[in-house]
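The structure is given below, and queries will be raised subsequently.
Every protein chain of the complex appears in place save one, which is left out.
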């Protein structure tokens, strides 16, 4: 049995509470927030949960094993450090920290204190991503060609981070989970239309050591909501439209075959291949429920974490490099 | 009355012939191609058109006023030069030339010889682009924010140029026609999955001197055919889906208002605005027919050309800069 | 201030409770159900609401002014009669009753007891229907031609009623609200693929005294979920796709003009007209919230009810006629 606390119950915290609360192996003991109304909201829905304005009450509670941190990004490091130093496991909202140095420090600290860091890369636990991962792991896509993701809509402008820090953690964490490879470098471009130095439209190209390439388009100023990811390999290609209510993943039996030829004019010859398209049935479990299950499996039964501090660190590294690149008009930044 | 010849009747040439032929002010006198079967095909459909394997027969024909060049890009310069030197007007397939130096030379030569260069940026003549141009010119979009275009499918690999040179001339010429502004610099990235040095997936960011930004995604390796362009301004935003059979253009009365506030925490305040969406009825005239009309209006009645050599040059400059950038992993190249 | 009770808290009752509870002028005092688990569920979310297994406790409570009935259709009449006889206002789930005789009796009883009957035709309160009603009332559609509605999916088979009684009350109530006209007769066809005498696929044609015609297709055995309604008039035509997340209503400036001609061969001449398409922004208020507001406006401030017993009766009459027709293979049944 785990006893949990939640720090920050604004937008995302209540979802964590709802899923922790529903899990038979977790008792949600307390939560904190600076805003009284948010605490009252939790209290009215979960009368048994203790609320406080001081998050140290939660960190100092010896009964608590696991603390979820759902506060603004720039507070993640300080609060997580305190949690880990108190010998407790921590679930940190994405992105894990504001800098990769901070993420590295937390990882070391957690290893020293023998506690677990979980980073809340929720998409990794969706039925769609699980299905794509399964296809990649079974080599059904063949050699991987590219990952191209578009995440745009007329979105809420953030006051502290640009559109990359706000939206791209989703795409980066998905890509990292699917490919499990370290990128080589980043080229990021974008523009700020408000004049506050925070880009609202941004494009990131992520190079790997071979011809695999990734591209992420994030945008707070799009008239239409688009959540569209293309993942192509030499054998099959996937279109994932997350706006689709049920047929999110389309697997195309399409591609090219590269034939080495003796033709003096062209040294290679391309053959096109098109076959059926398949929409697999996806696991409909709420992602956060599956994530909660993984956390309990790790802490109670020694399972392998799906998203640990290293995964969190990789996302922060890529965000950090993108930030440097975008400020220098696409200068290539090594990871 | 104009007398025309067509050099190159492979894929695009027959469309030029069909439209020139149907125009009451053009007589198509002759055409040339290196392949006999192509000439026979023209002959069977247009018994009155003279065919030849030697394009100089057309250039040397004193009756001919206008020659369309529909040959591979790397031959455009030589053939166009001969046409212009023979004192004839020329319509050149896009992209105009392989280098901006060549385009510049043709422009000077045409001015010296007092003939017209038309570049075949066909999309500029579609009902969709005309409608968007009209909205921009009436300032219905407000301050322009960005142009984002995706042109991808499992496309025919070219053996001589990469995917940018193959597909992006469409998007660049549309963007140039709509905005009529000179870009400042280019950042291009991409990957070659075949190993012949020609990128099959590419991304271009085009910077202007202010916060206007353009991005073009071209791809020969996409399972789905996407022709989607977003054009956003401070007042309205447009989604143009060229795959839609009839409702190609959606105009969203959506956007943000930036309010300067006295709030010490945030110096600007964003207000979101959403209203109706409108799909205007578009002019359904075939683009090439409208283009043909413009050519006759210029040559017979002194009208202003819609797409002249300077427009062709701008496209080539951007392609050229993209080529340099993509080979140096997104290095910013000034225009 | 109103004091309310809710009888039946299975699928729909909790939504009524949530909306009544959130309304500042309604106190939800109690609810009843035969199943203990459902009552416990309400109790845990609304600790202040009294629960009981005996609905008579609610009817006999002198403090209660308004009772919502969310029980199976065949119990609506008996329970509603008891509520009305107790001098209380009643909100009845659709369809109002199992027979039109029952609906008529309830209407008379309510008039005698000076209480209001509301029938829960929720769709009437959606932004989509309100917008269409507004267009019709302003005569923007011109002469009305037809109403064609498709409501199909792999739906939950009911054990007591066929697919018409289950799904068509939505479409009939929408149609009745929009047109406010009494149909002349019904032709219904369908098939039962299970063998229990309850049609799972059904088609209804509804005739009016002029050329206006309505058709409703309901189906529990469709692989795809379709919620598509066409409403056409001589001036404009509407496509309402309720599956669309935001652009539910498309208004087409399309139609025909009928020109009386002197041509001896054809006495009429048809001219086609196509213009822009417009998607108006819709009021996004939850329908049940708007419905709750109307109920309080009626009971506390004497407003006109949007959906009274007569509206409920009309739906039941059409269902009843459809039932007769479908059992006699499309025999026309007068209303």
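Here the chain labels run A, B and C in written order, and each chain numbers its own residues starting at 1.
Definition applied: a contact is a pair of C-beta atoms (placed from the backbone, for glycine too) under 8 Å apart; a residue touches a chain by one contact, two chains touch by 3 or more.
As the structure is a computational prediction, the values presented were derived from the model and not from experiment.
Q: Quick one: say which of C:83, C:128 or C:187 touches the chain that got left out.
A: C:187
Q: Among C:44, C:211 or C:246, single out the residue that touches the unshown chain.
A: C:211
Q: Can you tell me which of C:56, C:101, C:256 or C:303 touches the chain that was removed from the display?
A: With C:56, C:101, C:256 or C:303 as choices, the missing chain is touched by C:256.
Q: Given that one chain is not shown, which residue among C:164, C:239 or C:315 touches it?
A: In the full complex, the listed residue that touches the missing chain is C:239.
Q: What residue numbers in chain A mark contact with the hidden partner chain?
A: 247, 253, 274-281
Q: Spell out, residue by residue, where the missing chain touches chain C.
A: These residues of chain C touch the chain that is not shown: 143, 145-146, 148, 152, 154, 157, 159, 185, 187, 189-196, 201, 203, 205, 207, 211-213, 215, 217, 219, 221-224, 230, 232, 234, 237-239, 250, 252, 254-256, 258, 265-268, 270, 272, 274, 329-332.
Criterion: only the chains that are shown with their structure count from here on.
Q: Which integer distance in Å separates the CA centroid of chain A from that of chain B?
A: Between these chains, centre-to-centre, one finds 39 Å.
Q: Taking the mean of the C-alpha atoms as each chain's centre, how many Å separate chain B from chain C?
A: 53
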